[in-house]
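All protein chains but one are shown in place.
For subunit A:
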Amino acid sequence: MSNKLITIKIGGEAGFGIKVAGATLGKVFLRLGYEIADYTEYPSLIRGGHNTTELTIGPKIYHVVRPINLLVALNQETFDKHLSILSDDAGIIFDPEKTKPTTDKFKLYPVPFGKILKEIAGSDLMKNTVALGATLAVLDGNIEGYLQVLKEIFGKKSDKIVNANIAAANAGYSFVKENLQGEFPYKIEPQEVKDQVYLTGNEAIALGAIAGQCQAYFAYPMTPSTSVLVYLSKHGPKVGMLVRQAEDEISVINQAIGASWAGARSMLGTSGGGFALMSEALGLAGITETPLVIFVSQRSGPATGLPTWSEQGDLRFVLHTAQGEFPRIILAPGDQEECFYMTAEAHNLAQKYQMPVFILSDKNLSEGGKTVTSFDQSKIAIEHGEVLSEEQVKQAKKYLRYQVTESGVSPRTLPGTENGLFTANSDEHNEYGYSEEDGENRIAQVDKRARKLETVAKEIPKPVFYGPNNADLTIVSWGSTKSTILQAMESLKDKSVNFLHYSYMWPLGTAQFEPLKKAKKIMVIENNSTGLFEGIIRENVGRVSEFNFRKYDGRPFWPHEIVKKILNI
């Protein structure tokens, strides 16, 4: 079994099912035992424009790699636009009736998609099905796995659609086998089949919410967070979850706060622009100490920015949102696996510490698909925090919701509990919850809330080291850049480089910073233009990074870019 990675890029107009084609092909490879990572680019429109999806497959992979080995061009633009990122031995599948080859440098596979579809009376929308059939033939795979996936996808629609797609796939496959023989250096090879799931970050977050026993999810559609709302709208009710699209983001967060106050494990989803509208209410959750899980998937800002592209530009924003000072927890999962487990954990943390807990993702992670070890729910223990029952309240002589405690956490009651009355108050309040402007009380309540964060800092894990224990250079990153850097590390095995990845972003206690102090030289890599995390490190531990690598063109870091950057220092 070779270690060879294969990257396939499919491109065409929006509306031609490019993303679905990528995910479908991924599923075929998943069942052959491959590991897969995918990456999709699309403009903010419904029809037209240029959509692409790329997939890297191999026995062991972390992230999509370039160059591209096989380009599937559903239109002329795809053919022309990506020639510079093809490997020298790459192949191009295209429709010779629609696309004029502008080069003969690569191995060309002219497959007349349109003509084939006419012969089998298929619709033009099935171009990608013909193309994927052809793709499997070029890669010397068999067609059966693909036909099975098509049956599963279209089975619910009608036999007619299933049969038409199967005919299209077979036609594309046979055309290549019969007419375009010849050696292509990239071939599908049987792999050892593992217990994997192939899913996007958002799908993993949605599953994590279900596993974390989230009871209510509120959102207003906004790319790239929307797919969590869509997934949960369909599947959440199967486990009893209430999923609601509210009229705007301000309503979203306030409904989530109301639901949480009333006792439901609540979560909301948005992106930076929507979260900006939630600023004031974030403080409301803070001062009323209402548990809340906030999923923010970043895209390039400010304002509308690049709506369908990625950036890690909102770390400081979620850290400092809203007037006044109050504690919050920020988690930034690094890959699809962390998306799942950390979302469940976020619900536990919110309940235990009665504060907002962020899950900070971005377009690259939220919409990127990847294979990960299938999820094990038994690793998740549900925690409810200190919630007093009617019996427990009776035992307490006088119940005070905002009692000043050593840990800062004051036991809650839920509305409906006899003798457990209190006021959740956006005004500063006394221990019962009544508005109180006394200075000593103010200090006691501010300090009580702040102490909770000190307790959290002691509980959350340290950042994770990858690579050798001691190295001349330590790469430091956070959130979604994890997979890219791990992929790059595969090519840096003979260099003295290791990698420190943060997914617990706030609070950062001594334990979280300790590894940074030991590192000889550090390079902070992040998808933004001003080095947000680099600044946080400098501010909190006085550690000035020797190097940094920033990217803010809306695209992810590619592994080869990181390798090059490190080899050049």
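Please note the rule applied: a residue touches a chain if its C-beta (ideal position, glycine included) is under 8 Å from a C-beta of that chain, and two chains touch if they have at least 3 such contacts; residues count from 1.
In this text, contacts and distances are computed from a predicted model.
Participant: Pick from "O-phosphoserine sulfhydrylase", "2-oxoacid ferredoxin oxidoreductase", "Chemotaxis protein CheA" or "Putative tricarboxylic transport membrane protein" the UniProt protein name of the chain that isn't shown here.
Facilitator: Not shown, but named in UniProt as "2-oxoacid ferredoxin oxidoreductase".
Participant: Which one, A:Gly182, A:Gly240 or A:Gly324, makes contact with the chain that was left out?
Facilitator: The single option touching the absent chain is A:Gly240.
Participant: Of A:Gly48, A:Gly155, A:Pro190 or A:Pro415, which one is in contact with the hidden chain?
Facilitator: Touching the chain that is not displayed is residue A:Pro415.
Participant: Considering the whole complex, which of A:Thr99, A:Asn165 or A:Gln255 touches the chain not shown?
Facilitator: Per the contact definition at the top, the residue touching the missing chain is A:Gln255.
Participant: Kindly state which of the options A:Glu203, A:Glu289, A:Glu311 or A:Asp335 is in contact with the chain not pictured.
Facilitator: A:Glu203
Participant: Take the complete complex as the reference. Which residues in subunit A touch the chain that isn't displayed?
Facilitator: Within subunit A, the residues that touch the unshown chain are 30-31, 196-199, 203, 207, 210-211, 213, 215-216, 218, 235, 237-242, 244, 246-248, 250-252, 254-266, 280-281, 284, 288, 374-375, 377, 382, 414-427, 432-435.
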